[in-house]
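Worksheet: one structure, shown below.
As you look at this complex, bear in mind that one protein chain is not there, while each of the others sits in place.
Coming up: chain A.
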Amino acid sequence: MCGIVGLYLKNDKYENRLGELFAPMLIAMTERGPDSAGFAVYGDEVDDGVKLTLRNEDEDYDWSALAKDIEAKLDTKVEWFQNSKVAVFKVDIDAEAVENYLMENHQDVLIMSSGKSIEILKEVGLPERIVNLFHLENMKGSHIIGHTRMATESAVTMAGSHPFSTGMDLCLVHNGSLSNHNRLRQELKREGIHFETENDSEVAAGYLTYRLQQGDSLTEALEHALDDLDGFFTFTIGTKDGFAVVRDPIACKPAVIAETDDYVAMASEYQALTTLPGIENAKVWEPEPSKVYVWERTTH
């Protein structure tokens, strides 16, 4: 099973209500995925430098000390805030310098995402608990994708939860299972893609990161994915300015898309869309197999 949901605003009309609109969508997919849930929210973009979502299992972890350490050692200014076990750090140097420093000096800190816009929050437990834990309903932004997990292929852990981010601002949620992820993981590792888990979905995210690094557009990367990923999948993908949905050629994992002048929303099932404004008059359809659906902001 698993449930996936996404909401992409085509204009800024609902930016202040993004979390409020999305929370019931995620909770509606509880029956498809009660093991864990997570979401990647895009917004509060940094102009210079990078934004990192960091995590430590100790809720009392001293993020202030970490921020001061980074400021001193990397000669940069750090703005940060904490949300449960997660802290979002904004720094005005490039991501790689901070990531390398953290990996060498603070191995107890997990880097959940890095980019200009993305923040990833996920946890084991029922979606409603996770929505409340992270105060999703108060969040603002331009787009958001989420996942409720019914674990099949790897353990019920926070690390095995979705979304997966393997590159700047890129994030993927997956309903299905991949059959060639082991070999593909080895190939991608040789190309320099870093993986945190043994999860098949992380390989899909890593594959897209690799393709984008090779110069593909999001559409081209997903078209290549249709050739190279074997298995069942409905994917929803977020980038800094983009949102995409794609299903494998068999398309046995469900998906429905709704579009209005204000937003594009996708979900595994229509139930998750019923609370959206104007859904009664939205264009609602089932995405076709092997067809890449992409929405991108040209000005941002």
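The criterion applied here is as follows: a contact is a pair of C-beta atoms (placed from the backbone, for glycine too) under 8 Å apart; a residue touches a chain by one contact, two chains touch by 3 or more; residues count from 1.
One rule holds for everything that comes next: contacts and distances are computed from a predicted model.
Asker: When one chain of this assembly is omitted, its UniProt record names it as which of these: "ABC transporter permease", "Response regulator", "Cytochrome ubiquinol oxidase subunit I" or "Protein glxC"?
Answerer: Cross-referencing UniProt, the chain left out corresponds to "Protein glxC".
Asker: Quick one: which of A:193, A:212, A:273 or A:292 touches the chain that's been left out?
Answerer: Missing-chain contact among the listed residues: A:273.
Asker: Per the definition of touch given earlier, which of A:5, A:251 or A:265 contacts the omitted chain?
Answerer: A:251
Asker: If the hidden chain were put back, which residues of chain A would touch it?
Answerer: Residues 251-252, 254, 256, 269-274, 284-286, 288-289 of chain A touch the chain absent from view.
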